[in-house]
Each structure stands twice: as C-alpha cells, then as structure tokens.
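As you look at this complex, bear in mind that one protein chain is not there, while each of the others sits in place.
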Amino acid sequence: MSQAIIEIRDLSLGFSRRRVLASLNLSLGAGEWAVIAGCNGAGKSTLLRAIAGVLLPDAGAITRSAEVPPEKIGFLSDRLSLFEDWTVARAIDFHCRVFQVGEFDDRLVKLLGVGPGSRIRDLSAGERAILHLTLALAQKPALLLVDEVLHMLDPYIRDLFVDALIEAVSDRQAAVVTVNHTFSEIERLPDRVLVMADGRFIVDGTPEELRGLMKKIVSREPLPGGVPCFFRKAEGDYKEYFIYPFHEEMRAKHALDFQDIALPEIIKAFIGGGYEQKRMA
Amino acid sequence: MNRKEWREVGRQSWYFVLAAAGMALLAWLMDLLQGKPLEGEKLVIIFALWLLVFSMFIGLSPFAMDSRQKGMEYLLSLPFSRRRLLLIKLLPRLAAVVLFYLAFVLMYFLIGQDAFGGGFTVFSLAYFAMFFISFSLAVVHESFIVQSLWAGVALGVYLFLCLFIVVLGFAWKFRMPASWIGSRAWLDLSYDASTLLSAIAVFLLMALPFILSFFLAFKRFDLKPARAFNRRQLLVFIPMLILAFAASLGVTYLVQNNSADYESNCHILENRQLLKTSSLGNLDIYGETGRRQIKTGRKLWWEYILFEVPGKVFILGYDVNDSSTSIIRLQLENLAWKVVYSIPDGSEATPGFLFRQSGHVLVFLQRGREQTERSGMKSGLSLKSNRLDLVLLDMNSERSRTISFRSSLFPTFLNPYIFAHDEAGGRSFWLVSGKDGKEQHLLRLWEDGVVEDLGVSKKFPVYFGHLLFSHTASSLVVRRLLASGSETIREIAGKVNVASDYFIGFLDVGEAREIYGTRNTRIIRIDLATLAIGDVGPKRGQVLRVPPADFYYVEHEAWLPSQGRSDKWRKVFRLQGGKPVFIRKFDFNGKWPGHVWIQRHGIVLLDEVKTRFFAFPDLRELKFKKLN
Partner (left out) sequence: MNLMIDAKSPLPVYQQVIQAIKLEILSGGLRDGDPLPSIRDLAKLLKLNPNTVAKAYYALEAEGFSEGRSGSGSRVRVPPGRQDALRRAMLESEFRSFLGKAVSLGFSRDDVRQLIERISQ
C-alpha cells in the first residue's frame, strides 16, 4: 500500500454527554477502498464528518497529506446537505466555483432528467444523492467519503453510482471510504473492511482475511470446547454458529462443517456480535 | 462564496430599504391625515430605530439562511478555513452596515439635524456595537427569536458598562462624584474632543471581547449543538470582558483626567495673576514669578470662580463628602480660605454662572429645603413650590441676608436668573427672568418681598440705562419701569437682538449711553438717549457684552455652521461709538474648534494645543511660570 494520505490518531469526539468516537486510529492510502460497517449509532457517520472537517475532534488529530487539500475531499453525507432553496444549476455553478472545478461532467444528472431549473428541495432523495455524487466527483477528489446513500437509489442507478466510484479509483487512485448497510452490490469492491462498535474499530482487514477468519457452522448440537463462537443465531432447532477467529487447524481437530461465508454475512455476524457484547456489558 | 454572501446581504438590505420606505410612507400618510407636513426629525427617528433593528438583524443573519436551507453541513464542508469563512460572512455585512450608516448620516444632515440633540454619537456607537454584538451571537441558538433576545440582553449589558465608564470619565474630567452626572451623560458623548475620543475608545474596547471571543471560538465551530460552542465562547469572553473593562477604565482615566476642563478653570485676576482650579481640590494662583497652590486633598471641588473684590476672590465650591455647596472666600495675599456661606443641606441654588455681583454684594437665587424636588441634575433650578429666596452676601462683611418671595408664578418658572438691579421710588428691586414654556417670564422682586409681573419676552431680556428691553415675536419693546408697573417708550420692529447678559455676572452697568446687538446679518447700535438704531457693519461672529458695559464683536473665520469646519482664527473688535475697533487677531492651532473667552480682566484663548492669556486694557499676553 502506498503512503498514507490520511492519518487519524486517537480521535475522540462526542456530543454533550455522549461519547461517539473513542480513541480511534485509522490510516488510509491512496487508491484504497475502505468500507465501514457497524450497528446503528456506532459512530460511522460521525467519523466521516470528522474526516470531512464538518465535526472537529475533541481530542486526537486527523492529518491529511499534501495530496489531499480541502478541495480534494468529496463528501456525501447521509443528510445530503445543500442549499435547498437553490436551483440545480446554481448549486452546480457554486460548487464548481468554490472547489475550482474546471469541467463539469453532468451525465449522471442529465440521465435522471432533472432540469437545471429545478429547486433542490423538490428533488427526491435518490436524485439528490446522484446530484451530490456528481458534485463530489467533479472535484476530482483524492478522498471520497460516501455515507450510506445506496439504499435510496433504485437498482439501476445504484449500479451507475457504484460505477462512478470505480472510475474515480481506477482513473485517479482516489481513496474511497464508504459506509454501508446494504452490502450485496459492493461486497467485492473494498480492499479493506472496518467494523465499528462503540466508537472504535473492532475489525480491520481485507475481505480475504475476514473470509478466512470467520466460518459458519449450522448445527443442532452445542459447539465443542475450543471452538471460538463470536456470535450465535438460533433458527428453530438449528443454531448458526459464527466462528471467529478461525484457524485451519480447527478443521483437523474437529469433525465440523466449517462453511465459507460471503462478506455481507460476515459483517452481519460482526454487527450482531457487537450487539450481543453490548447487551452483556 | 463571496458572491453568495454579497447577494444574500444585498437582498436582505433591499427588504430593509423597502420596509423603511414603507414606514416613511406610513408616517407621511398619518401626518397628512392630521393635516400637518411630515417632520424631518420624526422621519430621522423612525429610520434610526429601524437601523438599530437592521444592524441587529444583519448581525445575527450570517448563518440563518444556510441553516434554514439545511445547508450548514455543506457550508462547513467547503474548502475554507473557519476564519476565512467568518470573514467571508462578516465583510459584506459590515459593508452594508457602514453603507446604511453613511446614507443615514447624509439624511440626518439634510433633514433632521435636531432629531437626537446630543444623542447622535451614542446612536452611532450603539448602532455599530449592535452589529458586532449580534454578529458575535450569530450561532448562539437555532431560533432567531432566542438569538435576538440574547442580542438585546448583551447590548443592554454592553451599553450599561460603556456608559458607566463614560460617566466615570465625566466624573474625572469635571472632578465630581459620578452620582452627580446621572444617566443623561450619554447625551454629551461629543462634549469635547477628548470625551468623544475616549467614548469611541470605550465602545470599541468593550465591543472587542464579543467579536474576538467569537472569532476565537469559531475556529472550533462545527455541527455540534450550540451549547458547547457557547460555553467555549463564554470561557474566552469573560476574561476578555474584564480586561476590556479595565483597559477602558484606564484609557478613560488617562484621557479625561488629563484633558482640561476649560469652561471654568482659568480666571484672569485684576492684578494680572491667573487663578486656576485644577485637579481634585487643588487651586493654583500663577504670577509672573511663580505659582502658589492650595491643596484640599479631595475634599473640596472648586467649581466656579464667582467674583473678585480687592484682595479677595469668591469661589463656589462643592464639598465632595457631603455634597454641600458653599461660597468660599479666598484671601489672595496669604491664600487663606473660609466658607462664608453654605447652601443649606437639601436645598439648591442657581448654577454658578447665574450668580450676580452688584457693588460689593453677591446676589443669587435659592430655594429652600422644603421646596426642593431634586431632578437628579445640578444644572437646573425648577421651582415646584411658590417660594423663592434671594440671598444677598456682603463681600466685605461676609454676612448674608435672605429675602423670601412668594408667587403662584414660581412653580412653572425654570432656571430663573437675576438680570438687573435698580431702584424706583427709593426702593430697591431686582429683575428676574425665568423660562416659562417657550418664553422668558419677567418678574420684579422688590426688596420688601413684593413680586410684580412684567409680562413675557420671546428671548432673554436686557436692562440697560434704566430701560428694559424685551422681545415680542416681531419686535423689540423698550420700557421704562415706574414705581409700579411700566410704560412702553418705543417698539422697534424687526428681529433685533441685544447682546444678552445671561452669562454676565455684573448687574452694575453704570451710566451707559449705547448698547449693541444684531439684526439679521448686521451689527447694530442702539443709542440709549434717542433709541435710534445705527448700522455698524456685517456680522460674521458674535456680539458680546463684557462688564460693566463694554461690547465686543468676535469675528469668526468660519462663521456659518454649514461651512462645517472649525476656524483658523478669530478677530476681536471693541464696539464703541458705532464702530468696530480692531483689537487683536487670535490664531488657533489644531483641528478642534478653539474658543475666545472674554473675561472681565482679559481674554482667554483656548484651543486644542494650548491656552493663552491676554490682559485688559492693553491685551498684553501674560506668561505664567509652571503653567502647562
């Protein structure tokens, strides 16, 4: 991996009495695609806002390298905040001027059939997400922060949206951080998966690593000792055991059917385990 | 981004202009319905109030539009540092505020110069303060109503603190307890250059904590709830406010304590020495050889030099401890001083400049304890009761006598003063004039306590050569006073003014043969024997009377106020036999208007740079050692 373009150290951030991020560390390289998952309220959106500079850390530091000046950060928040009274044309004009955008590629917006004279407040959530993405991409961002907006989009637009992100990475080696709940569309995209719980990362690895580290056993029997179960889900008589961390030696030791599972399910298990731990605590 | 802000401010300003125009129209319509023309002053006051609202609104507005459009997050994600963002927000708004102010000033000088009296300075300062204070509260709360409440409270506290310091400044300047100055000090913020400068400094210094704490706290402004931001701002604000308060006090003390209070502190004595009341309780007498000094600590404030008889001077003083007013006799020989008359506790005398001398008698008006209704101000003597005392103090024997008068005319009598002393039918009388509504009401007070009504005068009356000159709306009436009542000798048509003796303390005019005055833009002479009017020349200044019965004409280099600048010089002429006799030209230094003060024994020349003294009759300049 190339040198870090953004380095987060001991980042803590909270709102009045609630601590949302707790001594969090992260470093991202150019061209790296990280996906952040986690239960509701884990601090994902707050983290993105902190990186975008919209929220400022209470403690710790976020350092950006010279390749990421402020105008090269594309930020799509889940609020999709823009000046709502404005027309699409004015918003685009303003954005291009402020972020010093040379040429503006309006294919996506055109495709939606959104007229330049329409007011932003009259756009649907999906239309706004696309407009916002177009604006962010126009910046030719070195760092793209995309909060969970995929679920607002229809499958076709979702596809185009993902393609646009892929182009940003392949054309300019942009680093991408996405926050996702819906995973199926993008499960093969990230080279890094981060799972947050209680304001910190509980998992940080490549999809391959995670697939290697978590296996599933479906069984009516209780698990034998020595097999670490991260999370258990009951389906009638059968129970789904999510084994983490998994080692290949376990296959030899135990005559169990360790099943390979796909990334969305792995993440679901991590989130479920996170809830479990929270309940126990 | 800049363009967005300019557009936003432009639009908001435009709404305000429209609303102001609407209000002006409304005021005009209402006046039209009542059948009178629209007064410029009224319009100016409406606009002034509207401007205050505007400066608050525009100050609170920078983030209102963005937040209403749910654009705060977008705004903060733009590639600007927080400081840059704030400057982008501030500059167009500041420009609008300044522009509106300039437009208002223009209007003020065109149509409504008297709208606020002396309050224009305080309005200007409050207007800008309101903007900066509001701006610093721009993110105090999401709701505009709560924001404006805070802005109102903050402005209130701010104005209170500022005026508190200004009042203290006056106290230091005039060396009197602050409680004597009262709440009307704000009317006098442009009393003189140093007061104006220190007031501006105070207002600026006290506004700094607001705007600075905002800029400092704004470095860490983000989407968190306003409370965290407010706490951070407050944490910086409070120490800054304390510092600014201390600094304001310091600046005011330095400026006001060191600036000369020239109205009453220099007096050329008959023997060509100079009597000067200076810093707290100090009195100095300067001669060509040196200085002699009396120090009373802070106990006594020498307020007003009253009169001089050979070898002694009578001075009005305040005892700072018990706020009693006393007449003090000072022996020039050995500087021994003594209180010869103390105005009884709780009662009030006319102000020092309305004391009069007649021969060796010092005479003034006083009202007793039971009649006093303090208005909080020292300068006026308004009579709520029907009793008025005339006090006669013999300056030789240093004994006093009081004559009490009763009249139903007294309760509406404001600032009464004695303007003449004469006798008729073997009985002494004093002529007293007091403000009654818009006119002067003239009374004759006989030595035996009888009060006689002499009617009204549109302007200050004059008594000269045993003739009473009073004004109707269109003429000057000349009367001779009889043992009872008066007879009109002549009525001179036209707007004739006779040099008033309001500030002249001497009732003895001797056997005068002529008086001088003005009619329109000409100086005129009235022959007292024939009452014929003769033209003396053009008037580009003031005609003054100097006791006993001398008239002077002070020509101003820049006379009409509309020329809007201060003079470079003034020329002094003695008026004699119908001609101005040139005496001397006085040049001023510095930017601020100077003043030529003609006293009984000489002329005091005051300007920004220095004070000079010229003694009658030859007007030789007096130089005093150790006088700065």
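Per-chain numbering from 1; labels A and B assigned in written order.
Heads up, the rule we're going with is that contacts are C-beta pairs under 8 Å (C-beta built on N, C-alpha and C of every residue); 3 or more make two chains touch, one makes a residue touch a chain.
A quick note: this is a predicted structure, and the numbers were derived from the prediction, not measured.
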{"item": "Touching partners, among the displayed chains, of the absent chain", "value": "A"}
{"item": "Residue among A:47, A:186, A:203 or A:271 touching the omitted chain", "value": "A:186"}
{"item": "Which of A:33, A:99, A:241 or A:270 contacts the chain that the document leaves out", "value": "A:33"}
{"item": "Hidden partner interface residues of subunit A, rising order", "value": "31-33, 162-163, 166-167, 169-171, 185-191, 207-208, 211-212, 260-263"}
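The definition used in the following text is that only the chains that are shown with their structure count from here on.
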{"item": "Cα-centroid distance, subunit A relative to subunit B, in whole angstrom", "value": "71"}
{"item": "Residue ranges of subunit A in contact with subunit B within the complex", "value": "15-16, 49, 52-56, 69-71, 73, 75, 77, 79, 81-86, 94, 97-99, 121"}
{"item": "Complex contact set, residues of subunit B against subunit A", "value": "1, 3-4, 65-66, 69-74, 76-80, 220-225, 227-228"}
